[in-house]
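A single protein chain has been removed from this complex, and every other one stays in its place.
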Amino acid sequence: MNELDVKTVGVRGINLHLNGLPKNTNEKHWVIKNPMGQHSIAVGLSAPLQVDINGHVGFYCGGMNAHAELTIHGHAGVGTAENMMSGVVWVKGNSSESAGATGNGGLLVIDGDASSRCGISMKGIDIVVGGNVGHMSAFMGQRGNLVICGDAGDALGDSIYEAHLYVKGKVASLGADCIEKEMRSEHISELERLLKAAKRREKPAEFRRYGSARKLYNFSVDHADAY
Amino acid sequence: MEKTPPTLPRKSATFDDYTLSEIRRAASTGIYDIRGGGAKRKLPHFDDLLFLGASISRYPLEGYREKCGTNVVLGTRFAKKPIELKIPITIAGMSFGSLSAQAKEALGRGATIAGTSTTTGDGGMTVEERGHSEILVYQYLPSRYGMNPDDLRRADAIEIVIGQGAKPGGGGMLLGQKISDRVAAMRCLPKGIDQRSACRHPDWTGPDDLEIKINELREITNWEKPIYIKIGGARPYYDVALAVKAGADVVVLDGMQGGTAATQEVFIEHVGQPTLACIRPAVRALQELGMHRKVQLIVSGGIRNGADVAKALALGVDAVSIGTAALVALGDNDPHWESEYNALGTTAGAYDDWHEGKDPAGITTQNPDLAKRLDPVLAGKRLSNYLKVMTLETQTIARANGKSHVHNLEPEDLCALTVEAAAMAQVPLAGTSWIPGKGGY
Partner (left out) sequence: MCGIVGLYLKNPKLKPKLGKMFKPMIIEMTNRGPDSAGVAIYRNPVKKAETKFSLAHNDGSYDWKKIDVGLEKALRCDCRIKKIGNHCILVTNAKEPAVVAWLKQHHPEVRVVGSGHTIEIFKETGLPANVYDKFNLDEASGTHMIGHTRMATESAVTTAGSHPFATGADLCLVHNGSLSNHNRLRENLRREGIDFQTENDTEVAAAYMTWKLRSGATLKQALEDGLRDLDGFYTFLVGTADGFAVVRDPIACKHAVMAETDDWVAMATEYRAIAHLPGADDAKIWEPEPSMIYTWGGHA
């Protein structure tokens, strides 16, 4: 296990070091100390490293992550794991707005609450939130899965494309073109896989599925209100 | 008895033929008119400015022998690897999706021959464009279609798009006809649907948060690449100042004549200022911050020839960018296809329904039969010829005004033919020393 201290090397130093490791390094496990809410910690990683961050992080932690497994032992700021390609980002506390924004792949787990716009424009990422999500979550969600073990705020799935949304708690309101959908066996298996990966105790049967009504896919004047 | 002489039938200037046809179309369909291109109406533009030239007090350079430099370096502020262009003309961002793969390849080829850059658009980076374009600027848009760290690192520069001249405040638009298998895969969308695009970035809003986002992109790319910020012609003075404060290396400013693949006609014609009106405020913002020539300014929107290039440079920009003109050079709206334009209900020079994907020239289409009409090698050569001519024209004008480098052109080399142009360009009305707005009148 190797340590990096944000106080001594700065965010620049952390990213340079982690991204500069030789391709087949066996120094895979890193601990980052004193994040102090700084931004862009461990961004653009592209190797199967295991990184533990001890404390609260600022914006964009794990941004564009590929292959690495990041664990944030604290809360995370805006845009956690934004545009993630693969790998895992795990937030033990809460995450701020736009968690997993435009993520293409990988798994984002938030043990606590996520704020507004969780999974905005998601493009294949899987997100599992142990608590609640805020308003406009999964806005324009194109692909991927968003699992909400708590409640969802207003306008869930507004303008959604093909992302799958699973909610256990209450939904304050649904966004344009987002409707409740039937839970079939393939959805149950998918949800079971995600809950297991996120180490959650909830059962698939406790969730409802939401997705696109597909009425906005091609413009029709009768749906003009939704635009 | 004599018949009463009739008054002539008179059409209304307010309710002209175009307006009447548009009202009928709206009444019939219930949807706004969508088209491509930039503002078509007449606007104060570079044609309203003239260079003074050489005189008894100012001496020209000999053509060919006495060098007139055209190179420009972009991204000197923070990037480890600034971009060096041979000419002060770049190719603007246009997406694969709005354009065919062949067209993107042709742009790459032509730009590379000329020693300049191309820019990706709202759909991501294609193999063809990266392969054929020696210098490639990668756009970072609200939609983030196709965005990934590998392409970010493969790019030569990153252009964060906040807006574009045709629609400052509008997101991308690509209708189902053009969402082919390949486009759908790149954008992660179902095939054949009408793409609705976000108009704001998903994970930041405002210049204060933009500063943090720019730092993230720099961290991911090891501070190597210049970061551009692209804005439409909204509030150029404040926007440029804020782009500088947020940490930009380069600002790209697109006036209302700047084209788009598709958006609402009202957006194109009624939102965003003309290119000529944007330049002086933008340059002033840079000068007041002590950043002129340190944060470079690229201007686009209706650049058509070397005279436009020279005038923009004289007003203080570092380089210009072309989109519509580049497509025309490739063969867009060519009279060669007139019968097909007629079949589409239009004519060469007016064809702008690019969103329908039926372009006879094979440029703004995803239809493989149409797209194969464009030979990327030949079209690339045409583009490089056109860029060469624009460069020579710029040099001709610069030499005539006594400049050994095109960047030494200045506002005092110009005069204006109209009051509007004089006010916008802040140069005197020809034959007078009057600059409207300066000196209290």
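All chains are identified by letter, namely A and B, in their written order; residue positions are counted from 1 within each chain.
Everything that follows uses one rule, which is that a residue touches a chain if its C-beta (ideal position, glycine included) is under 8 Å from a C-beta of that chain, and two chains touch if they have at least 3 such contacts.
Predicted model only: the values in this text are computed from it and were never measured.
Visitor: Who touches the missing chain here, B:134, B:151 or B:209?
Guide: Answering carefully, the residue with contact to the hidden chain is B:209.
Visitor: Hey, which of A:69, A:82 or A:97 is the one touching the hidden chain?
Guide: Answering carefully, the residue with contact to the hidden chain is A:97.
Visitor: Identify the residue among A:64, A:78 or A:109 that touches the chain left out of the display.
Guide: Checking each option in A:64, A:78 or A:109, the one touching the absent chain turns out to be A:78.
Visitor: To test your reading of the contact rule: which positions on chain A touch the chain that is missing from view?
Guide: Against the missing chain, chain A presents residues 36-39, 55-56, 58-59, 74-75, 77-78, 93-94, 96-97, 115-116, 134-135.
Visitor: Give me the chain B residues in contact with the hidden chain, please.
Guide: 200, 205-209, 211-212, 235, 238, 241-242, 245
In the analysis below, only the chains that are shown with their structure count from here on.
Visitor: In whole angstrom, what separates the CA-based centres of chain A and chain B?
Guide: Measuring from centre to centre gives 36 Å for this pair.
Visitor: Show which residues of chain A lie in contact with chain B when the two form their complex.
Guide: Within the complex, chain A contacts chain B at residues 11-12, 15-16, 19, 39-40, 43-44, 46, 58-60, 63-64, 66, 78-79, 82-83, 85, 97-98, 101-102, 104, 117, 120-121, 123-124, 139-140, 142-143, 159, 161-162, 216-219, 221, 224, 227.
Visitor: Within the complex, which stretch of chain B touches chain A?
Guide: Against chain A, the touching part of chain B is residues 29-31, 143-144, 147-149, 152, 176, 188-190, 193-194, 196, 198, 202-204, 209, 212-213, 215-216, 219-222.
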